[in-house]
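Next up is a structure, given as structure tokens.
Part of the complex only, each chain left as placed.
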């Protein structure tokens, strides 16, 4: 393969593996690049070798004609520190969103964002996965409210109990 | 001239001014500003439903235009501070025009270009909240921090009708039907609004230019006398 072409192919495969965030099959890569599967596989093998030799911060794990880009295992400990930071940032954001929904809810995503001043799509999705909020359909809109599970965690029975508690505090 | 424009088309007063100037194929200058000042004021007059917060922005520029126009009519009324503020307005407009051009380029780039950098589509990291970390006191503290910022109510009363130049002109005309000669202080009456005084004055200048009235003042800061032309 010509040097120029090879560099171009490598760059695209790198972009694909990076952006995908999950395993992609050699077949899929071959189709996108209009090369054959064998060539896709060779490219990936070559890249694996390069990453290791250059001691890069990521690797390519391949299995069953699929490849996935991952971070380098030797940096796992540092990454766990990063995840700790993330954990406290996420907890903080979750508590804020839950507070607003508990006292002002039910709210649409836009209403919640207006109060918090930041985009809330990810946090709403995660709070739903955690079962800490419910989405209630009202016409075309979805309004979010804290869940029964959340109230249980606080040891109270209803949102009204919560809201009456704090209304005096806010006015 | 029918402007056929509405507020929705404009991002703000600078945008409106620029459009008016460009429609007449003029450059940005004091002369062109004083030429489009009337149209600008007329526009504000005709758009009664400009939201209050926007109206303030439009009025800020309007008052500058009124002063500028007054000075164009009466060039000897010169004041360094005012001249500086006119220069500032011109620089502001020139810069604004530049930004508009840049914005168009960026818009084009966003719409047509093929170069975009993508994030990694990894599953977003999620952590379950530690159940014991959620307590009522924490919630109350967070609520107090997040939910108590109050929005200041806007003083909507003041600026409602100030800006009606046409109304002022009509008022002066009515006045002239009753009296052939009157003082400027009679005309403004008890108003303490600077903008209204300026508007009254501008309206007078308009009438004077049109040959309807004759204005005289014995000395600086003396009372201005207005007479119906031909008396």
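Per-chain residue numbering starts at 1, and chain names A and B are given in the order in which the chains are listed.
The criterion applied here is as follows: contacts are C-beta pairs under 8 Å (C-beta built on N, C-alpha and C of every residue); 3 or more make two chains touch, one makes a residue touch a chain.
Being a predicted model, the structure only gives us computed values, none of them experimental.
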| item | value |
| --- | --- |
| Overall composition (this structure file), stated as a label formula | A x2, B x1 |
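The criterion applied here is as follows: only the chains that are shown with their structure count from here on.
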| item | value |
| --- | --- |
| Inter-chain centre distance, chain A versus chain B - centres from mean C-alpha coordinates, in Å | 46 |
| Interfacial residue positions of chain B with respect to chain A in the complex | 118-131, 133-136, 138-140, 142-144, 146-148 |
| Complex contact set, residues of chain A against chain B | 15, 18-22, 83, 86-87, 90-91, 94-96, 98-100, 102-104, 115-116, 122, 125-126, 129-130, 132, 150, 153-156, 162, 165-166, 169-170 |
